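Just dropping this structure here.
For this view, one protein chain was removed and the others were kept in their places.
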Amino acid sequence: MTSASRPPLRVGMIGYAFMGVAHSQAWRTAPRFFDLPLRPELTVLGGRDAAGVAAAADRLGWADTETDWRRLIERDDVDLVDICTPGDSHAEIAIAALRAGKHVLCEKPLANSVAEAEAMAAAAAEAAASGVRAMVGFTYRRVPAVALAARLVAEGRIGQVRHVRAQYLQDWIADPAAPMSWRLEKDKAGSGALGDIGAHIVDLTQFLTGETLTGVSAVLETFVRKRPLPASTGALGGVGGEGMGEVTVDDAAVFLGRFSGGALATFEATRFALGRKNAIRIEVNGSAGSLAFDFEDMNVLHFFDGSEPAETAGFRRIVVTEPEHPYVSAWWPAGHGLGYEHGFTHQVVDLVTALAAGEQPTPSFADGLAVQRVLDAVERSAADRSTWTPIEGAH
Amino acid sequence: MTSASRPPLRVGMIGYAFMGVAHSQAWRTAPRFFDLPLRPELTVLGGRDAAGVAAAADRLGWADTETDWRRLIERDDVDLVDICTPGDSHAEIAIAALRAGKHVLCEKPLANSVAEAEAMAAAAAEAAASGVRAMVGFTYRRVPAVALAARLVAEGRIGQVRHVRAQYLQDWIADPAAPMSWRLEKDKAGSGALGDIGAHIVDLTQFLTGETLTGVSAVLETFVRKRPLPASTGALGGVGGEGMGEVTVDDAAVFLGRFSGGALATFEATRFALGRKNAIRIEVNGSAGSLAFDFEDMNVLHFFDGSEPAETAGFRRIVVTEPEHPYVSAWWPAGHGLGYEHGFTHQVVDLVTALAAGEQPTPSFADGLAVQRVLDAVERSAADRSTWTPIEGAH
Amino acid sequence: MTSASRPPLRVGMIGYAFMGVAHSQAWRTAPRFFDLPLRPELTVLGGRDAAGVAAAADRLGWADTETDWRRLIERDDVDLVDICTPGDSHAEIAIAALRAGKHVLCEKPLANSVAEAEAMAAAAAEAAASGVRAMVGFTYRRVPAVALAARLVAEGRIGQVRHVRAQYLQDWIADPAAPMSWRLEKDKAGSGALGDIGAHIVDLTQFLTGETLTGVSAVLETFVRKRPLPASTGALGGVGGEGMGEVTVDDAAVFLGRFSGGALATFEATRFALGRKNAIRIEVNGSAGSLAFDFEDMNVLHFFDGSEPAETAGFRRIVVTEPEHPYVSAWWPAGHGLGYEHGFTHQVVDLVTALAAGEQPTPSFADGLAVQRVLDAVERSAADRSTWTPIEGAH
Partner (left out) sequence: MTSASRPPLRVGMIGYAFMGVAHSQAWRTAPRFFDLPLRPELTVLGGRDAAGVAAAADRLGWADTETDWRRLIERDDVDLVDICTPGDSHAEIAIAALRAGKHVLCEKPLANSVAEAEAMAAAAAEAAASGVRAMVGFTYRRVPAVALAARLVAEGRIGQVRHVRAQYLQDWIADPAAPMSWRLEKDKAGSGALGDIGAHIVDLTQFLTGETLTGVSAVLETFVRKRPLPASTGALGGVGGEGMGEVTVDDAAVFLGRFSGGALATFEATRFALGRKNAIRIEVNGSAGSLAFDFEDMNVLHFFDGSEPAETAGFRRIVVTEPEHPYVSAWWPAGHGLGYEHGFTHQVVDLVTALAAGEQPTPSFADGLAVQRVLDAVERSAADRSTWTPIEGAH
């Protein structure tokens, strides 16, 4: 089947910063390596600044631009809206897009509050009735090593889960001189490390274990409460200018959790772990085996098979680049690793495949809401002397 | 100075299981590699079973035996009592020995309760007035990589501590068929993973940071509540026999903590982490650098120096076998690593050195009490919906 | 500058197997992340099978196709010919293309013999006089960690090079049942592991050290001399069918070498290292420091700085994802690693940049010839009882 013979999937994307760049690469690349049932078209890019969005569209390969997201979602030539804006606008855009009959891919976290996330999940459920689909962008699920880990858990290779330890460690604001950004303002970002990176490890551990968190006990901390206002803005960096701004979100979040199957969990999300750049570390110990992953070595999964005789038992360093591994056969020969952006390409593959099949892509907005409820419980526990706080709706 | 010209230090040791074997090796070995100011003599070994203690004394190199610990501590030819029994007897023996004017080295945890530990610390303080010394055996402080880490922290190489994450992961009872042992009975062991191995990481992190824990939020769990009674007994293993016994201690403990300087901490102690054998993992992130250690690779310390330019910054894998490293110059050339037992030898070295100098060896009973208070707060928090629980006496 | 305002660079690519796919991705992706002075156009794809090349062009994004490479290189709308065919056709195509005034990017190894490579280098030198450029595709030079290593060597950070150890370990034909392929036939591939993967480590070590190999002593081996003929063909794999074919190339090559600055070197290239998938391992020890790299962990460079005090000296695990690192600032935030294909994108970037500047891109055909001479000396030494064999033209 040639690409021309595949039905198009016309995409309108809103936002073109870090996430917009990653999504664009995925939309462009997925059909080059995978046999997609639909042919993605980079139809229109949305952004408030006309010059900025035009330059980005040219750079990133989008055919047209809009400066008003409402116009973008109403366009007849848009089948799917891809939301890459900060969290404070997710709910409004996503709900409007779904009501306009457009499929939606929304970056994580789903929203800045449980109330918004509930409204979004409700809108998604309503839209699903007429075949309109919504998906939230927890792309780390699509790292092949992570997908392999989930497969091994599902196959029972580690047995009953007893321990989950999850860390998301960064250091990009460890320096008190690092400037303010929207990610440090509560009204834009909703929360700090908790929602930005903690959300990922909450989703990943629920995905890997196939279980849900039922309660948490938490502490939040803001180590640096005032920072220089930025002289210029960058993706995650920038340079400090004159004046100081107030950091209104957490710098770090630590919490204990309990999974629905009884496992104990520890979570830590911080932007203050000097020397750790994007260390998503997850280890799961079960009654029959263990799994360990670190995104700083993203093409590797460590697996301990408890059924192996003690003489030769040990964590196996699986280089997850074999054709037998999830997503890998479309890419390169064994040992030729993938990078960060490939998770986004796999996200497009799974989304497009589900849309063509008329099925619900995962993670759904309901999955995103589940994460939001955990984040909310974390904040409430932290505000109430770390008291154990059940997760609403979990079981 | 020949060995004969050094004053003797006549040791009476009580208990000859796992810890007794390790202590014996240390007493025998320390004077062969270090210039000790006193000459340790393995004078007498105590144990209840006459045949057992005699065989052990022969094997381990002790000159004489006693079957009643009270007689042992009263002997005129004993200068120091080394207590290697389970925790339920520590307080009684240690206090009696101190009152009998004997120096005491007591295995960890100091005691099975805060009340006992307080009495022991009081007895130690009283004894110190007359030059009688007490020390608790947190030997992991004497792993060269750990001692180097503490030195780097003290020198300010990592700045202000912001994060501590500590895990002590084992798997020796992950199998529900693993039999009962005294370590699984509350009246003998006091607690389970918490006191046995969690105590180590509480002490280590307080030692490394030079700070104290001021509060905790905790969850404890017993995954397997009934186990086969042992057909035979072994150090940590054994084989199951007929009948079942009740596990009355925790299998795993997870807790959050706050250090006196403001750092956030996560702790996890478990015997159910399949594939992890004795993984004491500690990472400390500060404002100027980070340190990471794993006892499964015990001759290595990882150090991130935040003052290094980004181009060449990275965690350094320091092979801690150079003459410049703590304790190492007495041993082998660079790259020729040490093992588990060397920590005990270093403990003897530090203890003997302090005794000869008339100084307080560390960790003191007060340090052991501080750990006990943390363990107690952990248990109270776990029993009270993980509510944040301040550590008594911490500041 | 918008993309439309940049002069086009119209590319004709010949071959669309493994390398063709990688090159296509690079041509498509480079302008999306880098500010290229020229705008690459995927003008025409060449391949002998009309249906095959048409399907590939559709999949890979090429606007047109040719089934005769001679027609492709004569097209007026082609500025650069990208040669992704097996090595036996490199010389003929590359020389013809250069004589037709087209820039050439030729996959490695440059040729199947020194004679061919000499002719190619001569043609390249002649073409350069009229501004037509030729480059050979040793892409691993453009892995950021490798480029950083070369920079550190050039800056003198490791001092005088004393040892080079280089291994390229794969295992894709370790199984004697793995079928025949053109890569196992001497008349198509020139040599086996030696030219296919050994060529990479010869080039990489010459690139990293900035020195040339002056002599070698070698052994070649073919472990499995007959293999099943393939029932179907695949990139590197396939399934065995009926009948047996003869393997006429080496399965493995090991050789000693001496670099122009006096360093000793060991080289090993094999397709029989079970469990090693694409392990390009290079370690360089100098008088002032050391560097180590393994492509199976491609975003990391290990650097030992000999000027560091012994107390804190150790190999630094540099996660080569900082904006300060080569090529990285165009991509993602720190810690978000790149993959195999990014080296090809960087190759396009460097090639296009050099073309626009009227400069010679590297590695040149002369560099490719230098590698070919080493491979030739390896074969001659192996055929002459491993006798030390000087490299022609090296100094």
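Letters are used for the chains, namely A, B and C, taken in the order the chains are written, and counting of residues starts over at 1 for each.
Going forward, contacts are C-beta pairs under 8 Å (C-beta built on N, C-alpha and C of every residue); 3 or more make two chains touch, one makes a residue touch a chain.
These numbers come from a predicted model, not from an experiment.
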Task = Can you pull out the displayed chains that the omitted chain is in contact with?
result = A, B, C
Ask   = From the list B:96, B:229, B:334 or B:356, which touches the chain that is not on show?
value = B:334
Note = Which of A:92, A:175, A:322 or A:384 touches the missing chain? It is A:322
Key: Sole residue of C:100, C:288, C:330 or C:354 that reaches the chain not shown, by the stated touch rule   = C:288
Note = Checked against the full complex, the residue among C:143, C:213, C:252 or C:391 that touches the missing chain is C:252
Query = Of the residues A:255, A:303 or A:388, which one touches the chain left out of the display?
reply = A:303
Remark   = For chain A, residues touching the missing partner are 148, 152, 157, 301-303, 305, 308-319, 322-325
Inquiry  = Using the document's contact rule, name the residues of chain B that touch the chain not shown here.
reply    = 2-4, 18, 22, 24-25, 28-29, 32, 55, 58-61, 170, 172, 235-237, 276-279, 295-300, 319, 321-323, 332-342
Note = Omitted-chain footprint on chain C covers residues 158, 162-163, 165, 167, 169, 171, 174, 176, 217-219, 221, 223, 252, 254-256, 258, 262, 264-266, 268, 270, 272-276, 283, 285-290, 304, 306, 313-315, 385-388
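Assume only the chains that are shown with their structure count from here on.
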Query = Does the chain A and chain C pair touch with the same residues on each side or with different residues, judged by whether over half of the numbers are shared?
reply = same
Task = Please find which chain has its CA centre nearest to the centre of all protein CA atoms in view.
result = A
Ask   = How far is the middle of chain A from the middle of chain B, if each middle is the mean of its Cα atoms, in Å?
value = 42
Request  = For chain B and chain C, let me know how many angstrom lie between their CA-based centres, rounded off.
outcome  = 54
Message = Between chain A and chain C, what distance separates the C-alpha centroids? Give it in angstrom.
response = 35
Message = Residues touching two or more other chains, restricted to chain C: which are they?
response = 319, 322-323
